[in-house]
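The complex appears here without one of its protein chains, the remainder shown in place.
Here the chain labels run A and B in written order, and each chain numbers its own residues starting at 1.
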Amino acid sequence: MSYKILYYVNQFFGQVGGEEQAGIAPFYKEEKIGPAMGFEQLLKGEAQVVGTIVCGDNYFNENTEESLKFIYDTIAAVKPDMVVAGPAFNAGRYGMACAGVANAVIDKLGIPVVTGMYHENPGVDQCKAKAIIAEVTDSAAGMRTALPVMAKIALKLLKKEELGTPKEEGYIAQGKRLTVFADKRGSERAVEMLIARFKGEEFETELPMPVFDKVAPAAAIKDLSKAKIALVTSGGIVPIGNPDRIQSASAQKWGKYNVSDISELTGGYYTIHGGYDPVYANEVPDRVAPLDMLKKFEKEGLIGEVYEYFYTTTGTGTSVGNAIQFGKEIGKELKEAGVDGVILTST
Amino acid sequence: MKLELRKVKVKDIVLGDQMKFADGVLTVDVNGLIAALKDDVNVKEIKIDLAKPGDKTRIIPVKDVIEPRVKVEGKGNGFPGVTTPIEQLGSGAVNVLDGAAVVTIGDIVGFQEGVVDMWGEGAKWTPFSKTMNIVVDIIPANGLDPHTHETTVRLAGLKAAELIGYAAKDAVADEVEVFEMGSIFEETEKYPDLPKVVYVEMLISQGLLHDGYIYGVNSQQILPTMIHPNEEIDGAVISGNCVAACDKITTYQHQNNSAILDLYNRHGKDINFLGVILTPELTTLAGKFRTCDYTAKLCKSLGADGVIVSEEGYGNPDSDLLMICKRLESEGIKTVLITDECSGWDGMSQPLADTTPEAVAVVSAGNVSHVVELPPADKVIGNAKAIATLAGGWEGCLSEDGSMKCELNAVIGATSEIGYHNLTVKLY
Partner (left out) sequence: MVKEIERYGIPIVHMSTITTISESVGANRIVPTIAIPYPVGNPSLSKDVETDMREKLVKRALTALSTEVTEVSYF
């Protein structure tokens, strides 16, 4: 059978015109327009481009909703197996439009999208996790080399064949770190890497160092004696019995527990954290999450109040992605509850 | 130092009424072994079972894996300082029951125990699906505190390996591996032009189920120390069953430390292997600074041109690993790290808890959060339900039909950071 592909291009590649036509609304033609023509020739009859949507870059970025609605309607009528957009090279607005199309089509319809961009195109970061972006040159002069790469990737995806590494296939890494089997065991790879370094040969690290972003510090609490303080821990302190079944490592969730009626965690709480010796925390869980001290300070008037809920999860082996999610969810609740400051303890 | 590992290939194992090895078949004296292990008052009951490669058998919760051996020349049979009197290790000859392993299971002590599947999908993920396993199920006396419970099962496993090892006492080796290395001056004189390499083996040293032991000394209590590679191969270092199952260094992996073996393999050819530094991963910041400084200083004092550092565990030890790397690289010592990563179920997360620009050469042994689906076993040795409580499992991850989903976290040796297994991570 032959797969059906819907193609998306901007006003320029849609042969409508240049910058002065960037405001045109999308239209659809049952033809192969611009790059769609060369693209289809590379599919060797295994798939066909059924038609092309042309849309002005400014129009898309300024009227995204209307543009997407047009695309959804076209897809509903044409029923393609895949959408191909661009390549956008280093054209920023075109890249953003391709990314917008890609994210919407993948999220809403679950149809795969292949596009092509120069690695610095702002559209890359918008959609690389979802779409497959062929890495192309910064100008349309690279069209001749871009299309074969995109076509090869498109056919593999359509035929549900496994895509190789970004380097092998020529696409921009999606940022997924996948566990695979290597030919040699880890220690041998390490020894070879070291010897390569001694010989001044090229070597490739298997784990480029992560880059963590920064957040500007929030303003300080002006008057502690009126402040509402919340206690949060990643030390896995939970009510005895672990009612919410929080994992002992690699947490998938967090818990919150009402502590307004207790003066310490000792007695009713313990740790389920799998990353440290739990004996001392089980004796006195306040050694990990010092609720007793905060309650004492509340009584003495040093702080206004201790927020009625205590938040907890397990830090060990928990992916940064999940930790970010937990932080967002917990932070939102604390913000809505009018909490003035947070103490977060880690083990 | 010269050590010979005389390997007798174990082709099959059977349960019987005497310890013996003949024609490639290891017979385990079940009653004798049980009686000997029950000699410890803290042991209430012992059960022995077998699991062979290809059997549709699941073993859970696994605490440690140990290779059965017997010393036939030189001193120091068993595990000196732990199960036998202290002796200097590293010389002589050892008969190794190659292909056999003692696997300890029993009531959960901590969350860091794991699973070994002997067949199919699960077998791919653990190196201990390829060994003939003698599974020792240890039921401790009632009311033991956690630390005593851990010690009890640790010692029982080591003792079992020692007792089974005697079966090979008079066996004829199928293959002999010789490990010989003189002092670093002698070796440097022999290989003046080869780059000098030190192996730094980090040992988790953080309390219950988190300690390594060197000649019986808890690694928590040491400054980084240098040992001859032969000593570790000869049984000087044992596991305290640390951290998650996937990257704990089991005793078996110390006895067959792949980083040591692969460095030995290149010794005199591409490198001059100077020795092993054992470095504890501590729980205080001052402790971490001290051990990292000390480790870098030892490497520098030895004149190392390059260092391989292997981690044990993840999370806070990532910080130790990178601090050691930073210190070594800033001294001009080329450093390669072996670690694993916590990139989340989807592989989209930051892989490490810490970061440093000096770490330019890193081997990744896999993502501990990678989820695997394991089909139901015909036979479960131990308790399949334990998976819900282990690191890498969760409530509901075991289905009624006996299949289960878990992270590599729970699979013994899957992401070994001494590079014992062959997983890696690729960016897609």
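Following the convention adopted for this analysis, a contact is a pair of C-beta atoms (placed from the backbone, for glycine too) under 8 Å apart; a residue touches a chain by one contact, two chains touch by 3 or more.
Because the structure is a prediction, the values reported are computed rather than measured.
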- Identified contact with the non-displayed chain, of B:Thr188, B:Thr225, B:Thr283 or B:Ser403: B:Thr283
- Go through subunit A and note every residue touching the omitted chain. 212-222, 224, 227, 229, 232, 234-235, 275-281, 283-284, 286-290, 293-294, 296-297, 302-303, 313, 320, 323-324, 326-328, 330-332, 334-335, 339-347
- Item | Hidden partner interface residues of subunit B, rising order | 206-207, 283-285, 288, 316, 318-319, 323, 353-355
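By definition in this document, only the chains that are shown with their structure count from here on.
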- Task: Express in whole angstrom the distance between the two chain centres, defined as the mean CA positions of subunit A and subunit B.
- Result: 35
- Query: Which residues of subunit B touch subunit A in the complex?
  - Reply: 110-112, 124, 146-147, 195, 197, 206-210, 243-244, 258-259, 261-263, 265-266, 270-271, 283, 305-306, 308, 310, 313-316, 334, 336-339, 341-352, 355-357, 359-370, 389-395, 407-409, 416-428
- Task: Could you please specify the touching residues of subunit A with respect to subunit B in the complex?
- Result: 129, 163, 165-166, 173-191, 193-195, 197-198, 203, 205-212, 245, 247-250, 252, 272, 274-279, 315-322
